[in-house]
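My questions will all concern the structure given below.
Here the complex is missing a single protein chain, while all its other protein chains stay put.
Chains: A, B and C, in written order; residue numbering restarts at 1 for each.
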């Protein structure tokens, strides 16, 4: 009766995480700090949340004009939070920031509600996504 | 898992009736009426109980002086009642009635409490045995 | 198929007391038990727990399909006794509590429940308990055929009636009530109807919408599933109006706490699917066997059918015998396994309260036998049973004064 597949891609179809969140959570390729301090000046960083509340996110974006040319994050949080950070870092890279959007988020990235739909993240987790948004806004505001 | 033995002696060890009551209930050799009316004068008969109360017993004893030379019964009642009637009919046959005993029951037959011990009849059934005793007393009183 | 008595075991004609578990069901249950199976706790968040949870939810769908309701409307319980208690105590106590701070209380009103004297003990005993708690209960009398007149239900309804509880099919006599009619008039008056469908589920077509019932209970062990698992259908609007019996952990929408017994639930679910698939043909087959049995028994003297001749479960035949004592009759029939009244209340030696409610006298109530036929029953079994009864009737009547 038991099965479960390869432990190297052990996504369980019953897993509420969903395959995409799972894959992102396993990858976290964009986790880490911006490279050498030499280039620090071109990186915008922002942070939000607290460990004791369950979620803390730091985002760093490297801009070339209005274009995001690199993104890095650090996060303490649930798998959905980590996966959403990784997904956003991927999406943001190469994007043009939206001048018309009040917070200046990138075009096509959308808002937390859209992220949750896009990644099939349950509504109960929207609070975590709001923390990510806050960190992103803080980063952009720091520019 | 199932067992249960021969249906021609299908006594079940878990049966609350017990083997002896069961065997008597199956036999009922002494059930019936006294033989031909010709001999009727030598038979004493007595009855007690009502169907609607669950037990009705009729006993007939044929006496030779103080000696019981034959016994017959008819009964409506639970298996314990029928078995006890059969047992008493067997016991009484050949017995000497006890002149000292107020009710004149036979020596060695004892009372309902003793019958219940002897046949492993549960205390809850004592009422049925009292009906049998009443029928026996009625028979002797009719003499 | 169980062979006849000669091989040892008696012929089982007590399917209304409980059924054997279908071999396919037993196999499915087995797969949820051991280390190789889906043994985890369905509340656990890891992969094994999620798999167990998925099995539970699949089974919930299967049970829902039998009742024609949605899976989310079912609460798993330990059986129909618990389901009946939850429906009855849960509704009346919740109503009593909300009334305690409301209009009814100020008007000095206590919750009122309507049921019938011929209900199962697991309905009647909670009702008696409610009376001790200060509720009012009306016990309707069935007619001589065992039927409850829907108009009698209507007449019993009061402004403070919080629940009507009428069973679908009776466990002792097999009579089937006109629940649709009762449900319709309860709806009219806005009173919820609880239906004990323990005996009818899997035997008759069941549809909570057609029954017009807000609460319906079923149990697995009457339909070739395991003992100790059942369900209560709770219409969505009734969910907030039920006080739980068991607290602790929020399982089953907060209405029934306790680790979900996966193997039991999986067995229940499969048993429902199998019963639904075989229902129509099996009902016809059993009705034929029952008719064959009745034909033989009715040829004997002093044999009376209990309950309505046609509005009944296909497999149940309840018969009273004039002039013989019930316990002796049963003891004289070791080759068959039948009940005098419901097995569920045979702990007491009182004559069947259901037959008394139908107006049978003590002697006839006490000398009744319930033959309940099921999947293992064949013509030869019925013939052996009828012959055995004829033999023992003869013997016992010959002995009677």
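In the analysis below, a residue touches a chain if its C-beta (ideal position, glycine included) is under 8 Å from a C-beta of that chain, and two chains touch if they have at least 3 such contacts.
All of these numbers come straight from a predicted model, not from anything done at the bench.
Peer 1: Wait, the hidden chain, what does it touch out of the ones we have here?
Peer 2: Hidden chain, whole complex, touched shown chains: A, B, C.
Peer 1: For the chain not shown, which residue from C:183, C:307 or C:334 touches it across the whole complex?
Peer 2: Candidates C:183, C:307 or C:334; residue touching the omitted chain: C:334.
Peer 1: Since one chain isn't shown, list which residues of chain B touch it in the complete complex.
Peer 2: 1-2, 4, 10, 12, 14-16
Peer 1: By the contact definition given up top, give the residues of chain C that touch the hidden chain.
Peer 2: 1-2, 9-10, 12, 14, 17-23, 25-26, 29-30, 33-35, 37, 39-41, 43-49, 78-79, 81-82, 84-85, 89, 120-126, 128-129, 219, 221, 226-229, 245-251, 257-264, 330, 334, 336-340, 343-348, 376
Peer 1: Can you name the residues of chain A that touch the chain not displayed here?
Peer 2: Within chain A, the residues that touch the unshown chain are 2-5, 7, 10, 12, 17, 22, 25, 28, 31-32, 47, 51-58, 74-79, 81-82, 124.
Just so it is clear, only the chains that are shown with their structure count from here on.
Peer 1: Could you state the distance in Å from the CA-based centre of chain A to that of chain C?
Peer 2: 56
Peer 1: From the C-alpha centre of chain B to that of chain C, how far is it in Å?
Peer 2: Spacing between the chain centres: roughly 41 Å.
Peer 1: Could you check chain C for residues that touch two or more other chains and list them?
Peer 2: Residues of chain C touching two or more partner chains: there are none.
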